[in-house]
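For this view, one protein chain was removed and the others were kept in their places.
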Amino acid sequence: MDQFLPILLMVVLASAFAIGSFIASKMLGPRSHLHAAKVGPYESGIAPRRELAARFPVRFYLVAMIFVIFDIEVVFLYPFAVMFRQLSTFGLVEMASFAAVVFIAFAYLVSEGALDWGPGKRLGSRAGAPVTRSLNATVRRVARPGTPPSARPPVLVEGASTGSGAGARGLDPVRAGASGPHGEEG
Amino acid sequence: MSGGTYLVAAGCTINDITGKISGLCTAKGSIHISINYPALVPFFVLGGGALVVLLLSAVLPKRPYRGLWAGLTVAAGVGTVVDGLVQWQQLNGSSVTPVTLGDQLFYDHMGAFFAVLFGVATVAGAAISDGYLEREGLDGPEPYVLMLSCSLGAVLMADAAGFVTLFLGLEILSISLYAMSAYHRWRAASGEAGLKYLILGSLASAIFIYGAALIYGATGSLQYLGVVSFLADNALFQNGVLLGGMVLVIVGLGFKVAAVPFHFWSPDVYQGAPTPFVGYMAAVAKAAGFAGLLRVLMLALPTLESTWRPIIWVLATLSVVFGSILALVQVDLKRMLAYSSISQAGYVLIGLQAGTAQGVRAVAFYLFTYTFMVIGTFAIVGVLQGRGEARNDLSAVRGLASRSPWLAGAMLVLMLGQAGIPLTSGFLGKWVVIEAVLGQGQYELALIGMLGAAVAAFFYLRVALIMFLAPESPGAPAGGAVTLSATGGPGAATAGGGPSDGGPESSEPGDSGWAAGAGRAYSGSDLQAIVTAGLSARDRALALRPPPHTRVRVPAATAAVIAVCVVFTVFAGVSTPVLSWAHAIALPWSA
Partner (left out) sequence: MSFLAATGLAIGSAWALYGVGTALVLAGALGVVLLRNPVHCALSLVTTIFGIALLFVDQHAYFLAAVQIIVYAGAIVILFLFVIMLLGVDRKEARAPENVRLLVPMALVVGAVAVAELLALARLQYWAAGAKSTTQSLSGPGSDIQKLGQTIFTSYLLPFEMTAALLVIAIVAAVALVRRRSQPPPAPPRKSAGALRHPARAPEAPGAAVRPAATAGAGRSAAAATRSPAAAASTPKTSNETREGRAVS
């Protein structure tokens, strides 16, 4: 039981620190009369009736939940590690089957992209976008000024340029500012 | 094969009944237990099937072959059925119930019987889900993985020899069902059903495990046989803890089977969850819950029989009465079937109340035949409701006899089976249940059961009558919504507006024009008045809407499942092989 004395001491110290800093900030901090108008964000003077919830990707929650599951798996490893020698092969096989089953679930998880981070997946690649107008798409993809010629989307216009400040020749005359034929649609 | 023997190194002492090892085994030989692998085959098949599906979905590209996941699930289900039958054959020689795998598992006839039941439910559930999921646009292997693991949990519950194993089976079953209930991501009702099931189900599981802990505290053992031997050797003069534990365990398992004071989750979950999953859930969760209840009450706590039999008496009565009466006023088919399923659970509880071998036989037979009936019924409802589960109310079956005679005939047989009309398995099921309680002198319970069957017959026959109700109206409904066509008959070419296009959910008030028009036009007909008796005015209008006039599309697998269910319902009603199998299960109690 006395090996828990340090833990108890740490609990006491931590609470003392927390309570102490709370009291100290109350005593030493500025006494301001907290008015709702002073504390709220200033937006053109109109007080918002209700705060909107910030958009919160649910990916965070998924990571936390997967963490719990693998945490439980790890917890089972502790007694196994302690009894490893006594359990020898039999124990190894049963622990390996347990770990293999959870690993298959992990493989499924990774393949579903549940643990992927980074910007949202681009649904539909750039290369697949039609470069000429058709019945379904009237938007023509053009390169931004300054992109190297190798990165430009292919343009099926005769005399395709090798690149200039304004981009490929297939650039909309409207965009370039010139008054082109009005048959072109933006 | 006697389980419970441990091959250990020197220095350990093992308690044979509870399996506790005391003392540290320091010799170099390993400690291990003997494993009876044939007992584990259903787990390997179902669990392995789930893992294979998961692994394949991880490595194959999305949507590899149509019906791959369903096919693998059906294969696993067939494997379970075959293994159950093989296990039955192998066990036919011995009469003792061996406990195996560290005293955690039973390897006996009851386990084999329920393995066959769950395997059949898995095959049928996967077959009817395939068409439904494709129609709704929900792809992915997850429903099948969850279905296989749900069956795994169910087999675990039926084979469990102790409370820990029973609890684990209960949790595996329940969590799979929560996820399956919430699976339809474009129906708000589905998410609501999943959430309600999750919250209430977790509460019930917590109550169950607390009861198991109290029983452990009172008897010193978590295994059923340990509990029985302790209670046989010691008479507890103050058994408050034991009684409290028993009651909490009954509550927890009663929730699972939707017995009446604990049934409130059932209508909402049945209504909201995807229809084939509801059929699967109604069969598997009920059978698993009853298997657990059977083992706990009849195997672990037979000495407390005089205490738990009145409790089960009350639960049975309430379930039969409330289930039958509340189903009378439902217009939504799935909700009505939920209440009907509550009343069927009441009948099984009547069989359990008998507390004898006859009661066990009745319970097993009723559950087995009910599986086929309920999966068939939900398969038909799933086919009729249209995309997005647009039409779940009685108007969906209206005029089915002219639209699709085979489907109407199948629904008729299944409805008659559930009502308990002679020549169906439902009749035989109710017969053996009532016979079991009459053998114990419980005349009031038998009377309640028969009256309940008479009341319940009304709403089953109502469905049957509506199927044969002609969809033509005597006169054109005046005014009302523009979209209501003149006859709404099957041959009408104009779009009927809402229902066939996946229109508003049937729970909405709908167009008031329809209701007003329908009320005015149909108020004279006697048959319609009889058929919609008991419904509120709004529900009456809903029920008498013209049916969707698109052709009923029945996928091949679903049609096969419906056919098998119908044939079995009649077969089990006129012949006795299933009854003799159920009788073989009850042998240990016929001493």
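Labels for the chains are A and B, by order of writing; each one numbers its residues from 1.
Basically, contacts are C-beta pairs under 8 Å (C-beta built on N, C-alpha and C of every residue); 3 or more make two chains touch, one makes a residue touch a chain.
All of these numbers come straight from a predicted model, not from anything done at the bench.
For the full complex, which residue in B:A158, B:A182 or B:L535 touches the chain that was left out?
Of these options, the touching residue for the absent chain is B:A182.
Would you indicate which residue among B:G244, B:G409, B:G439 or B:G534 is in contact with the undisplayed chain?
For the chain that is not drawn, the touching residue is B:G244.
With the missing chain put back, which residues of chain A would touch it? List them for me.
4, 50-51, 53-62, 64-69, 71-73, 75-76, 78-80, 82-83, 86-87, 90-91, 94-95, 97-98, 101-102, 104-106, 108-109, 112, 114, 118-124, 136
List every residue of chain B that touches the chain not included in the displayed model.
Those residues of chain B that touch the unshown chain are 6, 19-25, 31-33, 35, 47, 50-51, 54, 101-105, 136-137, 140, 142-143, 145-146, 149, 152-153, 156, 164-165, 168-169, 171-172, 175-176, 178-179, 182-183, 185-192, 194-195, 216-221, 230, 234, 236-244, 387-388, 390, 493-497, 500-505, 550.
Quick note on the criterion: only the chains that are shown with their structure count from here on.
Spell out the part of chain B that touches chain A in their complex, as residue ranges.
9, 25-26, 28, 30-32, 47, 51, 54-55, 57-59
In their complex, what parts of chain A are in touch with chain B?
So the residues of chain A touching chain B come out as 85-91, 101, 104-105, 107-108, 110-112.
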